[in-house]
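Here's the structure, in C-alpha cells; my notes come after.
Excluded from the complex is one protein chain; the other protein chains are retained at their positions.
In order of appearance the chains are A and B, and numbering begins at 1 in each one.
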Amino acid sequence: MKRIALASTDGQTMTGEAPDQSPIAIRGMTVSYGQKPVVFSVDATFPEGSMTAIIGPNGAGKSTLLKASLGILRPLSGTVTVFGQPLNSQRHRIAYVPQRASVDWDFPTTVLDVVLMGLSRELGLLRLVRPRHRDKAIECLSRVGMAEFADRQIGQLSGGQQQRVFLARALAQGADLYLLDEPFAGVDAATEKAIIAVLKTLKAEGKTVVSVHHDLSTVSDYFDRVLILNTSKIAEGSVADAFTEANLQAAYGGRLATAQVAGIPVAG
Amino acid sequence: MLWQALTLQLGYNATLVAIGATLLGFAAGVTGTFLFLRRRSLVSDAISHATLPGVGLAFIVMVALGGDGRSLAGLLTGSAVTAALGLVAVQWLTRRTRLAEDSAIGAVLSVFFGLGVVLLTVIQTMESGRQAGLDSLLLGSTAGMLRADALLIAAGGALTLILTLILRRPMIMVAFDEDYAAARGLNIRQVDLVTMGLVMAVTVVGLKVVGLILIVALLIIPPVTARFWTDRTERVWLLSGVIGGVSGFIGAAISASAPALPTGPIIVLTGFSVFAASLFLAPNRGVLAAIIRHVAFQRRVHVRQGLLALAHGQPIYERYTVRLLHRAGLSRPDGVATEAGRARAAKALLDEKRWEILRAMPDHEAAAALYDGMRPIETVVTSDQLAEIDTHLAAPQEVLA
Partner (left out) sequence: MSGAEFVPLSLTPILIGVFAAIACALPGNFLVLRRQALIGDAISHVVLPGIVVAFLITGTVSTWPMMIGAAAAALLAVLLIEAIRRLGGIEPGAAMGVVFTTMFAGGVLLLERSDTSTVHLDVEHALMGNLESLIWLDAFGWGSLLDPEALAGLPPELFRMGLSMIGVIAFVWLFWRPLKISTFDEGFAQVMGMRTNLIGMSLVAVSALAAVAAFDAVGSIIVIAMFICPPAAARLMTNRLAAQVGWSVIFATLSAVLGYVLAGYGPLWLGAEDSVSAAGMIATVSGIVLGLAAVFGPARGGTQG
C-alpha cells in the first residue's frame, strides 16, 4: 500500500448536526498521495435502494474515494457515516468487492472457500463449516452462474469468472450496502450481464449499490444515479439530472471527444 | 592511532586493506544500486550465503591434492563456483515453479549455508582441518593477514570497481527503464547476468574483509542511503559508490587502529550511521522533512476545506478544522466565520469557481489536469488567461456548458 498519511485527523464530528441516515454519507473527504490530493473535499450521499455509478477519467480518484470511505486508505480529512452510525459499528452491513487485480489468484484455495469467506462473521474464529453454510455458499454461486465451479482452484478461472466469485462472496455476506470497485473491468459480455442482473435484483430488494464504473455508454442502462468525480466532485444525482454532457465535459475535459459524447445516451 | 589509520600510516598491510576496502565499498555501492533499483536487493543474501559450501569444498579439494588448503585465492575460487550455483538455483526456482523470488532466495540461502556447515564439520575432523580458520570467512577478519592476501584484496577490489565502471551504462539503462532499454536493443537477461556476476565478484572479494553475512550490507545500505538524496538514477549509483567507498575506508581505518575492532562490523556500522542520518535528515525524502511537510499540508487542506464550507454556508464536520480556523483567527470557537474568515472564504470560493470554469474549457486541458483542490490557479494560467476566465464569472452558467 502506498504511504498516504503520517498523521490522521481526530475523526470527531461536530455535534448538534442531525446524522444522515443514508446507507453511506461522505463528508469533506480529502485523500492525498504525498502532497497531491487525488480526492479533494468530496461530499457524497447514497440513498437507500439506489444504484450509483462513480464515474470519472483515469486517475480521478474513484477507487481511492471508495477505499478511503471504507477505511482501507487513511484520508487526510473527512468523515464517513454508514446508516447514520460510525463505520466500525456497521461493517456487518457492508459488502465490498475489490478490484480483481488486488489479490493473488495463485493463492491455494477453491472457489467455494472464497465464497465461504463471506460468511466469516457468522462462522467466527472456530465454528465448523456446516452443510447449511455450504448450501448458502453454493446458492450464492448459482446466483452468479458459478455453482459448477465450486471445487475449482481459483487460479484456473477466467477473469470474468473470478469477478463473479467475488460477487458471490459479497452476496454471502447478506449485506445492505454493496460497494464494487470496477466490477466490469476486463470481463466477458456474459459475465457483465450476469453481474448487472444480480445487482438489479439487489436493488429491487431495497439494497444499496455503489460501483466504480468506467464505461460511459452503459451508465444509463445500468444505474439510476451517478457521482461524477475528478479529484473534486463534479456532480451527483439521478442519471437524468447529473449525467449531462456539460458535467461529463467538466470531468473529462478534452479527453472526452465530442463524437464520443454524441454516442453516449446522456440526459438532456 | 585513528588519525594515523585514516592517513594510511599503519603499515603496508593495513594500507592495502584500507585501499581494498575502499575500492570494494565503491564497487559494492555501485553494483548494489542496480539490485536495489530492480527491487532485488536480497538476491545478494542468497549469493553470499551460497559461498560457504564452495569455501569448504575448495579446502577439501586443495587438501586432497596435497596443498594445505588455506590458499585464499583457491578458497575464493571455490566460493565463486557455489555462489554461481546458488544464483542459478534462485533463478530456476522462480522461473520453473510458482514460488516467488523471496521464497527462492530464502530456500537457497538456508540450504546452501546448511550444506556449507556440513562441509565445515567434515573439515574439522580432517587432520589438516583443525586450524583451517575458515570461520574467518564467515565474519571477515583482516587481523594478522598475509601480505599476499592483502594484495589479493586490493587487486580484487580494484578489478571489480573497474569492471563495474566499464559496464555501468547498460546496467543503469535497464535499472532505470527496462522497456526502454529493451527497445534500444539491450538484452535484459544478459545485463542482469552481468549485474549478478559483479555482485558475485564483490561478494567473493569481500569475504575476507567483511565476511559472507555482512557483505550483504555493503550491497544494500549505500544505495538505500543514496536514494534519500537524489531521485536521479545517474546520480544514485555514483553517490552510492561514494558512500560505500567512504564507509569501507573509515571502517577499515578504525578497525586497524585498535585491537578487537573487527573490520566487517565497523564498516557496516559506519554505513548504517550514514543511512540513519540520511533517513531522518535528508532535505526532501528524509523523515523529519516529510513529517513537517505532511502536518503543514494537512493543516492547509483542513483550512481550505473549512473556508469553502464557510463560503457555502455548510456545516463543518470536523472539530480539528474548526480548531485550526479559530487559531488562525478565521472563525469563532463555534465555527462561525469572523470578518477575516469571511474575506478568506470569499477568496477560496472565487478560486474554486475559477477552477471550475477552467476545467470546463476544452482548450486548457493540460492546465486543468493540475487541479487538486489546493493549487492556486494563478500558478497554472497567465494573467491574460485569468482575465478571460473571469469574464465567464459574471456570465450565466449556460454559456459554460
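Following the convention adopted for this analysis, a residue touches a chain if its C-beta (ideal position, glycine included) is under 8 Å from a C-beta of that chain, and two chains touch if they have at least 3 such contacts.
Since this is a predicted model, take the numbers as computed values, not measurements.
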Requested in this report: Return the single residue from B:Asp102, B:Asp177, B:Glu234 or B:Glu378 that touches the missing chain.
Outcome: B:Asp102
Report summary line: Missing-chain contact, candidates B:Gly264, B:Gly306 or B:Gly373, resolves to B:Gly264
**Report entry** Residue of B:Ala182, B:Ile213 or B:Leu370 in touch with the missing chain, whole complex considered
**Finding:** B:Ile213
Query raised in the report: What is the set of chain A residues that contact the non-displayed chain in the whole complex?
Result: 3, 67, 70-72, 88, 91-92, 94, 96, 98, 102-110, 113-114, 117, 120-121, 123-126, 153, 155-156, 169
Report summary line: Touching the unshown chain, chain B contributes residues 36, 39-42, 44-45, 92-93, 96-100, 102-107, 109-118, 120-122, 125, 135, 138-139, 213-214, 216-217, 219-221, 223-224, 227-228, 260-262, 264-266, 268-269, 272, 275, 279, 285, 287, 290
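In the analysis below, only the chains that are shown with their structure count from here on.
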Query - Distance from the mean Cα position of chain B to that of chain A, given in whole angstrom - result: 37
Report summary line: Note: in the complex, chain A contacts chain B through residues 5-7, 9-14, 17, 27-28, 30, 32, 35-38, 40-41, 76-79, 106, 230-232, 244-246, 249-250, 253-255
Report summary line: Listed in rising order, chain B residues that touch chain A in their complex are 98, 290-291, 293-295, 297-298, 301-302, 304-305, 308-309, 315-322, 335, 356, 359-360, 362-363, 365, 368-369, 371-374, 400-401
